[in-house]
Each structure stands twice: as structure tokens, then as C-alpha cells.
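Missing here: one protein chain of the complex. Every other protein chain is in place.
In this document, chain identifiers A and B correspond to the written order of the chains, with residue numbering beginning at 1 in each.
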Amino acid sequence: MERVLRIASDTLKSVAKELAAEGFDHVKSLTGMDRPEEGLIELVYHISSYLNPALRGRIVEVRTEVDRSRPIINSISDVFPSCRYMELETRDLLGVKFEGNEEPDPLILPDELKNTWPLRKDYKIPEEGVE
Amino acid sequence: MGQKKERVILLGNLENAVRKVGTRLADMRPIRNIRNWGITFSLWPVPLTTACCGAEFAATMSPRFDMERLGVLPMASSRQTNVLIIEGTLTRKMAKAVKIIYRQMPEPKFVIAMGSCAADGGIFWNSYNIVRPKDVLPVDVFIPGCPPRPEAVIRAIMQLQDKIKRKLKYRMDAKERPRKRTRRQRVSRVV
Partner (left out) sequence: MRVKELGKDRRAETITLFIGPQHPGSGHLRLVVELDGDVVVGIRPDIGWVHRGVEKIAETKKFVQVIPLIERPSIIDSANMNVGYVRAVEKLLGVEVPDRARYIRTILCELNRIASHLYGIGIFGNMIGTSTIFMWSFGDREIIVELMQELTGARLTYSFFLPGGVKGDLPDGFEEKLEKGLRYIENRIPEYNALFIENPVTEDRLKGVGVIDREKAVEIGLTGPNLRASGVEYDARMAGEYGAYKDLGFKPVTRPEGDSFARLMLRFDEIEGSIGLIRKAIREMPQGPIMHERTKGMARQVLMKVPEGEAFSRVECGRGELTFFVVSKGGDKPHRVRMVTPSFRNLIGFETALVGHRLADVPTVYGSLDYFPPEADR
């Protein structure tokens, strides 16, 4: 990764606006990572550009952290509409609330699994092998 | 259904009695055989792609394997079909839709569960969002494989045809019986 930006969660929106002004135009991937031992959920945005030939093919990694017990962060889907569904998916699977991008129904999970957050580390599923 | 002979008491209104007699006649040897032979070669599945095995099911429909020569022709609406092929994993959300579709299909109807996932979860056995089709629907034939080859799908269809030819009797779902009876009674009273 050529550029990694580690930022505080409340500056995410202004950083996104700066990146958009620089010529980055879409989000390739939004990863949420649960880190229960530190009480944090880490969000990793991979942002890149289609149109700007100088930036094309280069990826900026923006990393930020939110509190695991109160995971609320500003949505950047108004700056980069391409990450709207990724934010909704992260909300479903990790329970991060994106302010400004809220829908009542889960996007990808069935209704009975609403608010269960399967990608958190304390959500256990059976594993192979003998106990 | 066992082969035990049951005594039929013809009571009540005429329409009910005629229906009962008709059902019994249709289940007797010559008529039953002809009817089952007919069903054997008109198995029309619902186009219900539940997961990735649908790719191989589509390949089975395509000219190289050509399911239509066995009388299998996918129809657009569930009202015109009699086979439900569960093509791969069944998720919780899809299981509800599958139940609705199964209820919409007219009798007699059959279920084929395609792929390892439809048998017992397959590679997704420990997923938080899948159900086993056997818990939801009465499955007639399972097809193993991940995904099953088109040859395996054809074999399953031939097995189902064999099953129909041998032992199909008129089947009425226990759950649906009381509802039907009350409706018929209401209709006859109006007449």
C-alpha cells in the first residue's frame, strides 16, 4: 500500500472530502475488523480513482477506529456514494452505526438475525475437528 | 401411505361422495398407472435458483445435456409446475420464500435437493444463515456433489421418474385437508 492514513473517527468525513478534492472518486472496499481485546472495531477504507490518470491504480488506505461498545461513525456515502451498500453491510455484520446512512431493515441478513453481528469475534460458529 | 384397505362410508352431500369415489378410482391399478406414466414425462420444475448450483442446472437445460428430452421443461410460474428443485444452499431468508412457492404448486408435487449444501450443508455446514432443506420440505431425491455434474441431475430426474412410476398414490397434505373440506361445504350450501 503506497499511502496509509490513520485518522481519528470524527475526522473521517473531512479526510474523505480532502481525498475527493485530490481526485479520488470511489471506494473499492470497506473492511470492518473486530478487536475485542482492545475494545475497538477498526474500519479500513480502500479508496482509489478511475478518472484521474495520475492516481489510477493507486490505492489509499484510510484506517480509523470506533469504540466497540458505542460504534457510531459518520457516513461518507454522501462524498463517495459507492460505499453506501458496503456501509449497510458493515452495519449488519458488525453493528457499526453509520450516521447519515440509515435504513430500518437489514440489507443482507434475515430479519431474525437482526442485531446479532456475526462478524464480531464473540459470535461463535462450530468448527471442524473433535473436541 | 400403506396398502391397508380402508372402508369408505359415503355419507353427507353428493358432491363429497363423488369426489371420494373419484379419488379412489384414480388410485386403482389401470387409471393410476396411466396417470403416473403421464406425470413421469411432464415434470416441470420451478425456476427457483437458490444458490450457485443453478449454474449446473442451467447447463442441464442447455443443448448439450438437454433435459427436455426427459420431459423436463422449466415453467415461469409456480402455478404451472410440479417439481421444486432446490439448487444449492438454502438460506433462512430463502427458506421462507421456498415454503410459499411449495404451497403454491398444485398436487402432485415433488422436491429434488441438489448439491451437498442441500443435503447437509456441504462446505457451508457451519454457516449461521443456512437451513437444511429436509427440515423444511419433504425431499424426494437428493443429488450429491458440489456442484453436481449435469449427468447427476439427469440421473436424479430419472430416479424420480422411476419412483413416480412405481408407487405414487394420490397424496393430500394433512394440513390442507380441513381447509378444503370447509370450503367445499360452504360452496355446496350456497348451491
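Note that contacts are C-beta pairs under 8 Å (C-beta built on N, C-alpha and C of every residue); 3 or more make two chains touch, one makes a residue touch a chain.
Note that this is a predicted model, so its numbers are computed, not measured.
What chain B contributes to its contact with the hidden chain is residues 46-56, 58-59, 61-64, 74, 76, 78, 89, 91, 93-94, 97, 101, 123-124, 126-130, 146-147, 149. What chain A contributes to its contact with the hidden chain is residues 1, 25-31, 33, 44, 46, 50-51, 56-57, 59, 61, 80-86, 89, 93, 106-110, 118-119, 123, 125-128.
In the analysis below, only the chains that are shown with their structure count from here on.
The touching residues of chain A, when paired with chain B in their complex, are 109-110, 112-113, 116, 118, 123, 125-128. In the complex of the two chains, the chain B residues touching chain A come out as 91-93, 126-129.
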